[in-house]
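As you look at this complex, bear in mind that one protein chain is not there, while each of the others sits in place.
Per-chain residue numbering starts at 1, and chain names A, B, C, D and E are given in the order in which the chains are listed.
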Amino acid sequence: MRLHLMTWPQVEAYLAHSTAIILPIGSTEQHGPTGLIGTDAMCAEAVADQVAKALGVVVAPTLAIGMAQHHMAFPGTMTLKPSTLLALVEDCLLSLVRHGFDRVLMINGHGGNVATINAAFAQTQMELDRLSPRPALRTRLVNWWETPEVMAASVRMFGDAVGSHATPPEVALTWALHPDLADPHPLVPAVAPTGAFFGAGDFRNSFPDGRIGSNPSLASPAAGEELLKIAADEMTRLASDFFA
Amino acid sequence: MRLHLMTWPQVEAYLAHSTAIILPIGSTEQHGPTGLIGTDAMCAEAVADQVAKALGVVVAPTLAIGMAQHHMAFPGTMTLKPSTLLALVEDCLLSLVRHGFDRVLMINGHGGNVATINAAFAQTQMELDRLSPRPALRTRLVNWWETPEVMAASVRMFGDAVGSHATPPEVALTWALHPDLADPHPLVPAVAPTGAFFGAGDFRNSFPDGRIGSNPSLASPAAGEELLKIAADEMTRLASDFFA
Amino acid sequence: MRLHLMTWPQVEAYLAHSTAIILPIGSTEQHGPTGLIGTDAMCAEAVADQVAKALGVVVAPTLAIGMAQHHMAFPGTMTLKPSTLLALVEDCLLSLVRHGFDRVLMINGHGGNVATINAAFAQTQMELDRLSPRPALRTRLVNWWETPEVMAASVRMFGDAVGSHATPPEVALTWALHPDLADPHPLVPAVAPTGAFFGAGDFRNSFPDGRIGSNPSLASPAAGEELLKIAADEMTRLASDFFA
Amino acid sequence: MRLHLMTWPQVEAYLAHSTAIILPIGSTEQHGPTGLIGTDAMCAEAVADQVAKALGVVVAPTLAIGMAQHHMAFPGTMTLKPSTLLALVEDCLLSLVRHGFDRVLMINGHGGNVATINAAFAQTQMELDRLSPRPALRTRLVNWWETPEVMAASVRMFGDAVGSHATPPEVALTWALHPDLADPHPLVPAVAPTGAFFGAGDFRNSFPDGRIGSNPSLASPAAGEELLKIAADEMTRLASDFFA
Amino acid sequence: MRLHLMTWPQVEAYLAHSTAIILPIGSTEQHGPTGLIGTDAMCAEAVADQVAKALGVVVAPTLAIGMAQHHMAFPGTMTLKPSTLLALVEDCLLSLVRHGFDRVLMINGHGGNVATINAAFAQTQMELDRLSPRPALRTRLVNWWETPEVMAASVRMFGDAVGSHATPPEVALTWALHPDLADPHPLVPAVAPTGAFFGAGDFRNSFPDGRIGSNPSLASPAAGEELLKIAADEMTRLASDFFA
Partner (left out) sequence: MRLHLMTWPQVEAYLAHSTAIILPIGSTEQHGPTGLIGTDAMCAEAVADQVAKALGVVVAPTLAIGMAQHHMAFPGTMTLKPSTLLALVEDCLLSLVRHGFDRVLMINGHGGNVATINAAFAQTQMELDRLSPRPALRTRLVNWWETPEVMAASVRMFGDAVGSHATPPEVALTWALHPDLADPHPLVPAVAPTGAFFGAGDFRNSFPDGRIGSNPSLASPAAGEELLKIAADEMTRLASDFFA
């Protein structure tokens, strides 16, 4: 159930029996020469939709733009300042808690968001501590690609070529959603380099096509479908525990 | 062309011949007993997609959450603080201008966003004035439902029952997108009351089912399709002028 | 009644029978080669004083500095960041509401302020929603030069030469207040060019003497007196309705 | 010369031979049972006008609202948050320095403003340190009532009854400007109590009529005229040194 | 070398051959009935001092107050808002990079700080991206108690009773620094409960003496000395790699 496709009386009825909601978050950033700019948001949203279907839980609109400063040397990337993302997540949580949603699961598609989301969780709890009576709120952040079964499947499918940016698992998942956009042509080098980076210019110098340690040419719509199923099942179990 | 469905080399190629982009913005807020919570975002995005198709222009991800404080007494509504929305729009514009996008058309679905978006335009221009060399940036905000032909068609179709919130035009447009969600059952009163309001509690007291001056039961998927076509044609002309 | 010229027991007595207050706002910015830098503040304040006299209402100190970023290439202009103006207006409103003023009419002299003031209204209502008990507050913003009768009179007096910046109506009004500063010498071109602009440098390039579409040489103290009377009468009616 | 009463070409001409400007700042706050709410702003502005006349220096618009939180239990008082005043002063200074004003004298009418203004000076210098080339800017803050000759005259005129809020010197100065508002009727007690206070409620409990340690009944328009002359002469010398 | 105990010419000389610096950060928060409120800062500082001695690297002043909101129901705890800590760390990094320090290792003593510090790293890199020329800066955050050898030693020494707050390793380390403050008396229950918590009140309800899953009675000065040595050696190797 997408919150966007409900009416307010339907939300009111839902809240009478459940106070759980999923808030997906992604990023709008380059994903290598063949990956889609919306990869992170599309993956988080796809997993969230499956969990919602399995558990009958509401899904809030996906926050499609996150922290992508170090990708800014690649056209099409959009980024928020950490202070903006912090305020954005806090405002969302304060809105939800006012209606009585007290379990918010954020399914995240981008590692660069983690720190700021956790800071927003803390700031929101601090804000709630100031209200009387204090509304209860439990939040949890899960990176869809880092749960144990998804990681195991990723390694099983792609071995050393998973890498850490524009990875075959995330690229495959978006190709499962949009098979017409699949572009598995070989890249040079097949597996991108790895290493540290500091700042946007430094990133592009070190990783000229945007990938880090990955070979997304190994991705396919079929692999994406399989991964989405694994991720959805595992995340459903996690969500079910959290919402209990 | 959705930015989310492009790769960065495709954006780079696009920027070689066009620096135009559309940034839709909506809201996540109650739209009366039968209107969808995502109405404003869905309308803005639908019009933007039509313009993009007509002009071959890129569309950035829709900002789905806006300024909806006075709807907060209805469950499901989410709102940003003005200072958050201001920072969010500024960060988006500063991201785009860095890549060379210098014409940004914001197609807006919610009247409550207008003031803050314009403040964000001013703050962004001020920020750009501090850079050397100063990047050029032209921004424009258009409310899809307020262009002359859309307004004329709305009155022609729904007469006095257009109202100002949960209006038949916007509700019809979302039902054109999701005919299965159309719910034209008669409401009581048929046309909702009008009047001023100050704050969320006052709003719900004055407008108990969330509508202001409107009768969305007059909406239909067919009317929505017609309105979307009118809006898309008119907005395409406006966009074409702006991007020229 | 200027708030500045009252004592606190006088304000306390006033609040026992009226909770209305006017808060004028202007700008400190170039107004063409012959218009005064304080034009916007002086006009708003003059109209506010007339309304106050007619209705026996209190007038708070004029906020003389507003959003004037695109005039910054002309010496003497001062500007706030939108985030500063937002905080300034919010602080003023929160101060007034604490004493029981619950109807605040902002009479505005500068179009560039509108967006940010409206954002401040929204942010203030959001802030009040968090207090218990929630103080009531109604705010309204009126641009003195845009009310129907003032606009009609402006066109009747100056025809096509009203323009949109350093206009004969506003210049005339300040010359009515300071006849010794009237400077109606002919300008070249008589009517300034019009067009869009983005950023301060672009503005001065397009409008080298600061005017947009106007011919303030048509202004005169007599015309200003007439306009002030029209504006004062019309604004008094608007204010009377709002304060009722 | 009031900046508000100049045109931009006049400011441009002025800047060709002087880069000095005065920025008065006051407060909008209770000044005891007989003092005007605008006392602090009126005093600062009156002294600034005299200095401007003597030295031929430009005066920017008075910032009429300052830090008055501990007076908020008295109706009519308006206050900014320190963070707002900090941003307001910084924006003013950054505006002025852009035009080439590099000596800004702030003549202050309210002790509660001092800390935040000085913080704003530091933050502005920090901001300028980031620009290249770094604009030069010298700022000075002077409290008009604390210069040696004004203090000596105050004690000579009013002895122990000067006190620290709603003082006879400041009240007298405003009565010199508005003799019709002079209200020297005896107060009870003649001299108000003194002491520390913390927060607005505590202030009103300790000082029920708003005065601290003062007897403004000793004030008179004539005394105000004398003090204004002393203050103007002394401040002119200080300003002349600073602007040299 | 403590930065606080150096002169500026000594820092200048140091920068001629090394651009590395350590910035320790802790927290000021309850650590159970027998642990010190300054535990996190003391541990981070102690490890930093050992690394500094081993490598001849400068140590900046310890940031002693961090994110401790969920401990606020225990007296003595002090906490920053995430937005404050973000600004604090950013200001520190921007100060250091201006002098040419381009490798900053933050040794952290408190898990609650991690998210906000990482957000500050991102915000600082974003800020640096706006400067020209862009200063290089590499930052790394290491939690002293989570490095592999320290974790292994902790489990070896304390088994299941390590827990996650007021742990025997951190308590032991502070007792090694202050043997006179060691207080190993048995607690009831010996091992504290574990579980999730949301907000300060909830935390104290769930963990009435402040510990989570730990038995700090197992700590001793001797164990602390041993752990400090292990941590110092391991961190020295990590730091040496990072600074290379």
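Note that contacts are C-beta pairs under 8 Å (C-beta built on N, C-alpha and C of every residue); 3 or more make two chains touch, one makes a residue touch a chain.
Everything numeric in this text was worked out from a predicted model, so none of it was measured.
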{"item": "Partner chains on view for the chain not depicted", "value": "D, E"}
{"item": "Candidates E:A20, E:M42, E:V57 or E:L128 - the one touching the absent chain", "value": "E:M42"}
{"item": "Of D:S18, D:Q50 or D:Q69, the one touching the omitted chain in the full complex", "value": "D:Q69"}
{"item": "Residues of chain E in contact with the chain not shown", "value": "2-12, 15, 28, 30-38, 41-42, 60-62, 64-65, 72, 74-81, 83-84, 87-88, 91-92, 95-96, 98-100, 178, 181, 183, 210"}
{"item": "Interface with the unshown chain - residue positions in chain D", "value": "67, 69-70, 72, 79, 81-83, 86, 112, 114-123, 125-126, 128-129, 134, 136-139, 196, 198-202"}
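Here, only the chains that are shown with their structure count from here on.
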{"item": "More contacts between chains, A-E or C-D", "value": "C-D"}
{"item": "Mean-CA-position distance for chain D and chain C (Å)", "value": "25"}
{"item": "For chain A paired with chain D, centre-to-centre distance based on mean C-alpha positions, whole Å", "value": "54"}
{"item": "Intercentroid distance (Cα basis), chain E paired with chain A, Å", "value": "29"}
{"item": "Residues of chain E whose C-beta touches two or more other chains", "value": "none"}
{"item": "Topology of the chain contact graph, where touching chains are joined (line, ring, star, complete, other)", "value": "line"}
{"item": "Touching chain combinations (by label order)", "value": "A-B, A-E, B-C, C-D"}
